[in-house]
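Only one protein chain is missing from this complex, and each of the others stays in its spot.
The block that comes next holds chain A.
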């Protein structure tokens, strides 16, 4: 049977199973996710314990060494491997198997990421890179740490490119057809990724690496910070968009209805592409070296993401309500009770979505100049990203792994695994709820982020912080229990008994499935031009000022 049409073809058949050779590439990436979760989660637990004041790290491990490990392995390693694995699975599922060249490219990317991760990990383990995952200059790690991180990024480029090539091949083989939504979403995320990683890649290649090996004497601190955040905010959307793919495309199928609108989904992704990058300065609102005007402009651009976020929220609630009504729900909120509360594939991402309500509100606070100043670099910020990337994003990743792992290994989710998935969701929510609540409150009371336990000379305010830090440790313990559940569950999903009927990779059809695309939505030249244009508007002046104002360079420091 040949693949002709987006609608009703064999690709979208419920029984379509990813090619086993693609499945192995996906699995390799997912194994890294599981390993990273275990290591990073353990580090996180120890940090909350240290900060409670009741515990000291053994074997001469430094708090900031551990914090660097936690950030690098969870924020970069876990997410990157998940995204590469999931997106490869997604294009293979909706466009058909990768060809040899594409698959090889995917594997080369995987090995680049693996070697890079091991390099960076070795530098962290030997305490030569306790610079945290943002590695702000002029703290100077061993050069191999920066080389490792660069290799990881290059690896993601290669694997992402293999996905894009597959998507383009589908388009040239199906001229005039609307591309599969999921593949379109993958392409958007990857294009955004290319544009934003040019920032970090150029900064490591031309600044950090030559500087840390002593080939150049000083580094331009302001430039590296600005380039880091040019990448750093888009990074957040790079984590988030795969979760949105699951929300838009898989969740409706899991609950057994059609997705609300293919057209809206594409529109929201394109808006995320436009407004994820020219906004990084909202992380630099209270620092010197940038004029107030450019800070203000980027704040305004930041708020533009409210529009696609609202589209997403609307589509999801429309989905859930349609589902509830189908189940016979009446009244305004009755549908809520009718949701499939027993299906872990649904519950994991759904609990994540609930965290997004306070998470989104917090984000609006952080991005507004005035309020930002009260919470900047306090532990409020840490609370914030733990209820955004640490809950909606990661729980959705878990939900996707629930079906993806058995799908690629020829298994099914047993009812005991499903129960474990439910427990994972609830334990995680409990732990994250307690921890992030404490962080938000004590952050408003001024407690700083990125700090080990300290009494600050016995100042009474600092005394007040300690009880909240105890609460953070309680949350940390529950989270660690959740991580143990997660790891056990994932191993079982991979190792369980084979099944004749393989777990499906749920891909929904949409109500407007047969409606043609809006003409420009898949005009990539146009999309890239708009993206680059917005970046130029937002960044040309702030970056050229860094050069014209002649800010002195910095030599490296190792203060750990």
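We take it that a contact is a pair of C-beta atoms (placed from the backbone, for glycine too) under 8 Å apart; a residue touches a chain by one contact, two chains touch by 3 or more; residues count from 1.
Keep in mind that, in the parts below, contacts and distances are computed from a predicted model.
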Query raised in the report: Hey, which one's the missing chain according to UniProt: "Cytochrome aa3 subunit 2", "Oligopeptide transport system ATP-binding protein", "ABC transporter permease" or "Pyrroloquinoline quinone biosynthesis peptide chaperone PqqD"?
Result: "Cytochrome aa3 subunit 2"
Query raised in the report: From the list A:205, A:461 or A:495, which touches the chain that is not on show?
Result: A:461
Requested in this report: Would you mind spotting which of A:138, A:210 or A:232 touches the chain that isn't drawn?
Outcome: A:138
Requested in this report: Please pick, from A:70, A:142, A:166 or A:222, the residue that touches the omitted chain in the full complex.
Outcome: A:222
Report summary line: Sole touch to the unshown chain from A:19, A:287 or A:522: residue A:287
**Report entry** Residues belonging to chain A that touch the chain removed from view
**Finding:** 62, 64, 67, 132, 136, 138-139, 221-222, 225, 261, 264, 284-292, 295-296, 299-300, 303-304, 306-307, 310-311, 314, 318, 364, 368-370, 372-374, 376-378, 445-446, 448-454, 456-457, 459, 461-462, 545, 549-554, 557, 559-560
